[in-house]
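All protein chains but one are shown at their positions in the complex.
== chain A ==
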Amino acid sequence: MNFSRINECFQTITDEDVLEAMREIPGYLDITPSDFIEVYRIAFDHAVNRIKTAILAEHVMTRTVVSVLEDAPLLETAVQMRDHDISGMPVLNEQGAVTGVISEKDFLSRMTEKKDPSFMQVLIQCMDDSCCLARSLKTLKVRDIMSSPPVTVHKSFKLLDVANLMDRRKINRVPVCEDHNILVGIIARSDLVQAMC
């Protein structure tokens, strides 16, 4: 998620827009259109920053989270991800605390030895090999391939910090927890986009 690009989208105000606005306001305005645009852009940046820091993780998170237990079989987990049309989910222990995150990437990682696995990488390897690469996963549990320790955020995190974290760690979703890492929601990149628009 690139906030600066979103900001640029909002900053497409033109000289003509300003002149039109100045015509609609009665009286002589003692300011040039370029001065107005400069003031507008700086004020806009302040407003965006205020909004970014005012919105908390708990305001934008999805509260009904599809999750899986650590000792769930991978086959069952894959079926769950397919049925819910999701590409990843938090992994919980018996107490409901987040202990990891499992995603398509974790499955792919186990199916190829290459670094930075991708679907295409696995497909190529599949076409080269005669056996199915997924077969080796059938007997494994979630805890065997999940990414751990998980990247999570507290529900009181500012949205800007959440976005920066996801950008820095190159992740598409982040579980939202309250104290003791208890899961209360999840934020996906799409949630960030909606919150900013």
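By our rule, a residue touches a chain if its C-beta (ideal position, glycine included) is under 8 Å from a C-beta of that chain, and two chains touch if they have at least 3 such contacts; residues count from 1.
By definition in this document, contacts and distances are computed from a predicted model.
The protein name that UniProt records for the chain not on display, among "ABC transporter substrate-binding protein", "Spermidine/putrescine transport system permease protein", "Acyl carrier protein" or "HPP family protein", is "HPP family protein". Between the chain not shown and the residues A:L19, A:L75 or A:I124, the one that touches is A:L19.
Chain A meets the missing chain through residues 15, 19, 22-23, 26-34.
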